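One protein chain omitted, others in place.
For clarity, chains are labelled A and B in written order, and residue numbers in each chain start from 1.
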Amino acid sequence: MTESLRQHIIQGLDKNIRLDGRKKDDYRKVWIEYNVSNSAEGSARVHCGPTDILAGVKMGIEKPYDDTPDRGNLMVNAELIPMSNPEFEVGPPSDWSIEVARITDRGIRESKALEQKTLCIKAGESVWSVMVDVIPVNDAGNLLDMAGLGALAALGVSKYPGKKENGKVDYEKHTDKKLQLACKPIPVTVWKIGKHLVVDPLTEEEKVAEARLTITTIEDGTIVALQKGGETPLTVEEIDEMVGMAIGVAKTLRALLE
Amino acid sequence: MAYTKRFDGRAIDDTRPITAKVGVVPRADGSAMFQIGNTTAIAAVYGPREMHPKFMQNPRGGVLRCNYNMMPFSGHGDRVRPGQNRRAKEISRVMENALRPVVDLSAFPNAVVDVFVELSQTDAGTRCAGITAAAMALADAGIDMKDLVAAVAVGFVDDRVVADLNYNEEHYNDYSDNPDKDRPVADIPVAVLPGSGLISLLQMDGEVKREHLKEALELGRHVAKKIYEIQKKALKARYME
Partner (left out) sequence: MTDQLLVKDKDVVVPGETLATGMAFLPTKGTYRDGDRIVAGKIGLVSVEGKVIKLVPLADPYIPKVGDVVVGEVNDVMFSGWRLGLRGPYSAVMNVKDATSDFIGRGVDLTQYFALGDYVFCKIVNVTSQKLIDATMRGQGLRKLIGGRLIQVNPAKVPRIIGREGTMSSMIQQATKTEIVIGQNGVIWVNGEPGLETVAVNAIKMVEDNAHKSGLTQTIKKWLDEQVGGAR
């Protein structure tokens, strides 16, 4: 359906000019608002140009899994609600929303940003569970990177709720104790269109791209998660170039976090 | 001792602080945000567009379809599991009924106008905030409408009529230290067509006497007028500098 648009986009990229006038490695302006939802233990709203996503953290008390009796549980979910994009539908999660959630989850989990042992209340009996939900309000491209940034921003300002004597959560009380983050894993996705590599895609660019690679890195540049998408294979040289781009962008995005 | 002074010091016909903004979802055909206290509703309108599934099409005119959803972190207690539940379905239907009387879709046979309402934080009054935001979003989308719709919850707390109950008032008996506080709270969400004063949403949880109901509805109409002024201002603000 989009071959004509694809050719048009590539003609621009040949001159390093994108549909909105940006260069291939330009990112739109990103800004973050914190604590936008009183009901959450922590929340953030991340804007990337007109793309606008909400991330919120709820905490609960659960029994730990048998194989990790002293670790709290982490769950990351993405709800791609039909409000944000006319192509999203009401109903069970789409493959795309599962992938967005899994990529966001993997970066936080594999970097051990959230030290799950600090969530232990009593080994084998009760632990804190941390549930992160990422929800776009307006999807104008680049959900993947913004989901990761939003989740991290919300986790960074989350505070433990109170605890009742019977061991249940007291949501009426908020403590001053913050969730501890050991590092800041930032996912950056590089998209391949023709022979060109771009970051922070527009909706049209996402549609015509033949491959993408999400590279999650921490402060020292270590890669903590990778995910290739799209049906077109990549060369080792391309992958190396993509990683270089991602590390650069991640530094800029990380600096925006509180 | 009755409920003479409200928990947050408001007068009986006072709402919590309100913020309204139109045009908050650029991809949608129309959109609006309505915040009242710590309840925030975002509404986005898509359409008229092609109706799926096809068997839901109406050859005589367009269909108005609402979808109410609480974001998982927006609940007062535990995380709200995503996806449709019975409560969300019911609220979606009563929202449609509240808005339908003002909306004219006769020029759009077989089409649908989708209204998505999302709550990002809640502290009671969510369906009313949702309807109020949705009416602004429909107007912003250029839909033919006879009027806007403004909604607010009114009710009785310990026999006192009040407007725009918050969570603590809805759960008065858990929060009050009044010794003889066992009268159930009446929580009555109403939606009003401001031009005619007609009521297009009416529900109640609790107990109320006939004469008290009338008093509550009058208060609802009075407060809805104030909310209508805020809706008007927000819609016009989009075209003012």
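FYI, a residue touches a chain if its C-beta (ideal position, glycine included) is under 8 Å from a C-beta of that chain, and two chains touch if they have at least 3 such contacts.
Bear in mind that the values here come from a model prediction, so they are computed numbers and not experimental data.
Chemist: With the full complex in mind, choose from B:148, B:165, B:201 or B:227 the residue touching the hidden chain.
Modeler: The one listed residue touching the chain not shown is B:148.
Chemist: Of the listed residues A:4, A:166 or A:235, which contacts the missing chain in the full complex?
Modeler: Of all options in A:4, A:166 or A:235, contact with the hidden chain holds for A:4.
Chemist: To test your reading of the contact rule: which positions on chain B touch the chain that is missing from view?
Modeler: The missing chain touches chain B at positions 29-30, 47-51, 59, 62, 102, 104, 107-112, 139-148, 193-195, 228, 231-232, 235-236, 239-240.
Chemist: Since one chain has been left out of the picture, which residues of chain A touch it in the full complex?
Modeler: Its contact residues with the unshown chain are 1-5, 7-8, 11-12, 15, 17, 19-21, 204.
Everything that follows uses one rule, which is that only the chains that are shown with their structure count from here on.
Chemist: Using the touch definition from the top, list the residues of chain A that touch chain B in their complex.
Modeler: Interface residues on the chain A side: 36-41, 43, 50, 52, 54, 56-58, 60, 77, 79, 81-86, 90, 92, 131, 133, 135, 137-140, 169, 171.
Chemist: Can you list the chain B residues touching chain A in their complex?
Modeler: 24-28, 38, 40, 42, 44, 46, 49, 67, 69, 71-79, 82-84, 114, 116, 118, 120-123
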